[in-house]
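Every protein chain except one is present and positioned as in the full complex.
Going by the order they are written in, the chains are A, B and C; count residues from 1 in each one.
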Amino acid sequence: MESSLQVDVEPRSVVLLLHCPLRIGLAASLTEFVYSSGGRILYHDQYVDPEKRHYFTRLRWDVSGVSATDQEMTNRLRTLIGRDPDSEWALYFSDERPRIAVFVSTDPSCLYDILARCHSGEWTVDVPLIVSNHSALEPVARRFGIDFRVFPITKESKREKEDEQIALLRDHRIDLIILARYMQILSGSFVSAYPNRIINIHHAFLPAFPGARPYHSARERGVKIIGATSHYVTEGLDAGPIIEQDVMRVSHRHSVDHLIRLGRDLEKVVLSRAIWSHVQRKIIVYAGRTVVFD
Amino acid sequence: MESSLQVDVEPRSVVLLLHCPLRIGLAASLTEFVYSSGGRILYHDQYVDPEKRHYFTRLRWDVSGVSATDQEMTNRLRTLIGRDPDSEWALYFSDERPRIAVFVSTDPSCLYDILARCHSGEWTVDVPLIVSNHSALEPVARRFGIDFRVFPITKESKREKEDEQIALLRDHRIDLIILARYMQILSGSFVSAYPNRIINIHHAFLPAFPGARPYHSARERGVKIIGATSHYVTEGLDAGPIIEQDVMRVSHRHSVDHLIRLGRDLEKVVLSRAIWSHVQRKIIVYAGRTVVFD
Amino acid sequence: MESSLQVDVEPRSVVLLLHCPLRIGLAASLTEFVYSSGGRILYHDQYVDPEKRHYFTRLRWDVSGVSATDQEMTNRLRTLIGRDPDSEWALYFSDERPRIAVFVSTDPSCLYDILARCHSGEWTVDVPLIVSNHSALEPVARRFGIDFRVFPITKESKREKEDEQIALLRDHRIDLIILARYMQILSGSFVSAYPNRIINIHHAFLPAFPGARPYHSARERGVKIIGATSHYVTEGLDAGPIIEQDVMRVSHRHSVDHLIRLGRDLEKVVLSRAIWSHVQRKIIVYAGRTVVFD
Partner (left out) sequence: MESSLQVDVEPRSVVLLLHCPLRIGLAASLTEFVYSSGGRILYHDQYVDPEKRHYFTRLRWDVSGVSATDQEMTNRLRTLIGRDPDSEWALYFSDERPRIAVFVSTDPSCLYDILARCHSGEWTVDVPLIVSNHSALEPVARRFGIDFRVFPITKESKREKEDEQIALLRDHRIDLIILARYMQILSGSFVSAYPNRIINIHHAFLPAFPGARPYHSARERGVKIIGATSHYVTEGLDAGPIIEQDVMRVSHRHSVDHLIRLGRDLEKVVLSRAIWSHVQRKIIVYAGRTVVFD
């Protein structure tokens, strides 16, 4: 809905992502707040989890006619929303371009797809940095003029190398990390530095076939459908909140190599949909699951 | 392809399902055999597993112009195909209507769907018997005039009741057993009495969410796609060769009850496709997987 | 979302379906109205068409604690909503069971599916009447104990027969008419007697292949995907507002008969999803299109 409004000269806007225990009148207060401050609502979606009585909303409004500063708006919202320990919210202004680091190993498919979307103008994000445990994809980075850093990681060096990576990510003011077929498991302490800000693509329909070599497992089990899953990274392997999944039909005629080839397209599309939902600020994580607004 | 030939007065035909180690010239021998005996090929599909060098074929021909008896044809084929311990084959004549027993508990959806297909003429099969561990669906059986037998099963009585069931199935000359949401696990000895002739519908995308309450697990895990899987029953729970699967997209907005409601349609369609493939003699099981011809 | 609340002893509830030109504060007024009258919101979804600045909402609330009568609630809402010529709304109370007439010709698939859903308790609707231009499906009606009326229609008798049909529908207090593969085009005057209350299933992915024999056209054109479309009936053939569509992959291997067989399952599922959305009061028609809430 909102994308129709993004064309050409789009006014400055802000997205509020909020979840909290269900409270009567909150939605009305929020819309009232927007209108009274001179804003124009561009998008408003809400969801109530009926079992947990928990409220989720995404509200986006045009702030070009708002006289209050961003800080003043934030302060007023803080008062309005209040403090509940089971509540979280944030404002995202449209002129803050997300800064993304892509982590890769040797498979270039997802990386190419991400860079093409950035450079074609399809996505309004910056990718200043590519990190790898392998030098294979350096030519791709060079083709697009992006900083490429190799961190060969061994069991012994992992802690140290991850610290270097985090320092580098901070230097580049990275908001979001994409694991684009990065064949290296991140430690819990790395993950906790970027909560719900690391997106991985797993080449299977989770929770089926977690771990390595899922296409081999799929072939072995004789499934008739294969899939791909993008999720936020948590400490548990392939157990983080699922953002997006997709599948395609296969048959006994598909060898493992054929499955891998077909799966690559799934992975690209599923990963890019997840990234796009994240940078559009459409995702709220709660209780190990995602709410993804349209 | 062959269904276009089944309309109206269809001539008598036979299906050969065969798998064996790859042998050069076998396909040519089989087609030569059909032509020389006066048959007309209606369908011929083949598949070679390139890793195992194993050959699978489905050959269907019009036998209305064949002068040899069914037994003579069978004998000649036996000579032609030979005996390999890793080989299996069978002939299925079109005037042998498969006889199906449906096992149910309390959910009528799949049962209604199966009976509607049989009574509308969509399927050319007979369903002379419905078996249940519960009396809930007796009215459905009565509506369609089908014998309905209740076997309440406890841990202690299981062996005895299963023996009675098998005797009943034999009395009814049952070829194929459908577990249409039958909430009772069959013992290994029951299963071995009907190898690759018991089809179950599991209400999840196997191997994700085996066992009971998969929709609860799916909701809990926050998957974005749910599925259903039909498979031949083996001793391992939900581990038998997969025949057919299908999926549909869901979101955080779907409660467990909503998932169950949506999943019911998946289950019906996936189960019925599997039954249809089986009775059309399109499925070969080998190495724990199925080859399902088009 | 709401279905989780329908289990067991569900309290009496009401659905408001409303569309009108976008008006600031209306949503807040509506929720305020519900709370102040003692209601408890079970579901609230809204949509704004950004081009037309038109507002759509579905609001469902528990009225078991509301002291006002239904008529009083309706009156207050009338005042609150006001009168705009481009506005429409209605209240649907949960204890009014929709009464459905099914129109058929000779294909029993959709009819069986509808009746199974009603008799298994999956749907809380009544089907007191089946209308046909052919006697072929009378045994199906008899099996379920439903009144079956045959109206053989010729060009000359059409007007008269349709008048008789409408009289019959009124006698049965029919709310919704389902054309379940009814091979007869309704006249404009019949259609206008049941605006947005006649649902048809078309056996193709509209707007591709309108009219008769779409599977033949699909085969001829060599499409790789076939579909089915359910829509409200308007005067233009197969041009009414689309409610639901679904598709499946096919290939050159599928004959017309095979496409018809596969398509039948699509038709059943797509039609039943449309009916369910309608009776759940999830559909608003505006400007020739539908808004279908989740």
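Rule of thumb we're sticking to: a residue touches a chain if its C-beta (ideal position, glycine included) is under 8 Å from a C-beta of that chain, and two chains touch if they have at least 3 such contacts.
Just so we're clear, the structure is a prediction, and the values are computed from it rather than from any experiment.
For the chain left out of this panel, the touching residue among B:31, B:74, B:120 or B:184 is B:31. Interface note: of A:52, A:78 or A:258, the residue touching the hidden chain in the full complex is A:258. Per the touch definition above, the residue from A:57, A:165 or A:272 contacting the chain not shown is A:272. Counting over the whole complex, chain B has residues 1-2, 4-5, 24, 27-28, 31-32, 35, 42, 44, 46, 48, 50-51, 249 touching the chain that is not drawn. Considering the complete assembly, chain A touches the hidden chain via residues 1, 3-4, 6-7, 108-109, 112-113, 116, 119-120, 122, 140, 143-144, 251, 253-258, 261, 264-265, 269, 272-273, 294.
If you put the missing chain back, the residues of chain C touching it would be 47, 49-51, 205-209, 221-225, 227, 241-247, 251-253, 255, 288-292.
One rule holds for everything that comes next: only the chains that are shown with their structure count from here on.
Where the sister copies chain B and chain C meet, the same residue numbers recur on both sides for over half of the interface positions.
Superposing the C-alpha atoms of chain A onto those of chain B requires a rotation of 180 degrees, given to the nearest 5.
Centre-to-centre spacing of chain B and chain C amounts to 35 Å, using the average Cα coordinate of each chain. Mean C-alpha positions place chain A and chain B at a centre distance of 42 Å. Within chain C, contacts with two or more other chains are made by residues 1, 4.
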